[in-house]
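Read the structure below first, then the notes.
Heads up, one of the protein chains got dropped from this complex, but the rest are sitting where they should.
== chain A ==
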Amino acid sequence: MMAQFSRFRLKGLVFLAIVVFALPLFISNPFHYGLATQIALIAGAVVGLNLLVGFAGQISLGHAGFFGVGAYFSAIMTSNYGWSAIPALVVGAIGVAIIAWAVGRPILRLKGHYLSMATLAVGFIIAIILNNERELTGGPDGMPMPAFDVFGWELSVFGQYSLFGMDISGDLAWYLFAGVILLAAVWLAQNLIDSPIGRALRSVHGSEVAASVVGVNTAKYKSLVFVISAVYASVMGALYGHFQGFITPSIASFDFSILLITMVVLGGMGSTIGVIIGAVVLELLPQVLADFQEMEMMLFGLILMLTMIFMPKGLLPTAANYLNKRRSKSAGGDA
C-alpha cells in the first residue's frame, strides 16, 4: 500500500513536469504565458499551504499576509536599498519564518483550531501595516518592483520586447522559470511528506492523542510545518511581485488568504497535484467567465457550490476514486 502510494506521488511529479514543459507547444500568446506564470507561482504557495492544511490538519487564514510580506520585503529592499533579488528573497523568507515561528510555537501547543484565529489576526495586521506605511509601501496605491535579477543577469517579462514586434522570449523565460520553481516546490513537498516528519504529521492529523502517546512531539512538528508553509508563501510572494512589476496591498488581503485555502480544498486536501489543479481552476475561471460580465460572480459561486456538494473531497481525489472504482468493477467482472 505504502509503496503504491509513493509511486503514485512520483508519477504526479513526472506528470506535472510533462505538462509544464509541453504547454509552450500549445500556447503562443504572451498573455497566456503571463497567466500560466502567475498560476505556477500561486500554485507554489498553495502547495506549501497544503502541507499545513492537508497533512498537519491546521488551517491558516493569514497566508496571503506571508505572501505579501515576502513580496513587499523584496520590493522595498530591491527598489529602495539597491539589494539584489536573491538576498532580498532569502532574508524576507527568514523574516517570515521568524514571524511564523513566534506566532505558531505558543499556539500550536494547544489542541484545536486556534492557529486559524491567530493567523487571521496576523494577516489583518500585515494588511493594515502595508496599507498605512505610505512612505515605505506606497500605501493602498501600491509600489513598483524591479525585475528579478541573478548575479547581474536580469529576468524581465519585457526581456526582448521590440516596440511592435511580438517577440515573446521574455514571457516564455518567466514561464519556464516559474515552472521550474513549481516543480522544485512540489519535489520538496513530496520529499517532506515521505520523510519521518511527514509521517509524524500524518499521525498528528489522524489522531493527535495517539500521536503524542507514541512519542511524537506534536507541537514541534506542527510549528515546523507551519513555518515551512509560511516560507513557501513568502518565496512565491517575492517572485510573484518581481513578475508583476507592481504590487498593491490586495495581495496580502483576507480575500486572497481565503482564495488560497479554497484552492487547497477545491483541489483536494493532502493531494499535492490536486491542489495545483485547484489553483489552475480558480485562477482560470475568472478569465473564462470575464466574458459573461455581470454573471461572473454568480457562475463562480455556482461552480464552487456544485463542486463542494458533489465532490466534497476535492477535484483530484474524487476523480481518482471514481477511476479506481471503475477499474476494480471491471476487474471484478460484474459490469
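Basically, contacts are C-beta pairs under 8 Å (C-beta built on N, C-alpha and C of every residue); 3 or more make two chains touch, one makes a residue touch a chain; residues count from 1.
Criterion: contacts and distances are computed from a predicted model.
Enquirer: With one chain of the assembly withheld, which option in "Membrane protein", "ABC transporter substrate-binding protein", "Cation acetate symporter" or "CheW protein" matches that chain's UniProt protein name?
Expert: Going by UniProt, the chain not displayed is called "ABC transporter substrate-binding protein".
Enquirer: Pick out which of A:A17, A:L35, A:V90 or A:L176 touches the chain that's been left out of the picture.
Expert: Within the whole complex, the residue contacting the unshown chain is A:L35.
Enquirer: In terms of residues, what is the contact footprint of the unshown chain on chain A?
Expert: Within chain A, the residues that touch the unshown chain are 29-32, 34-35, 38, 131-132, 134, 139-142, 144, 157-158, 161, 163-164, 166, 244-248, 250-251, 286-287, 290, 293-297.
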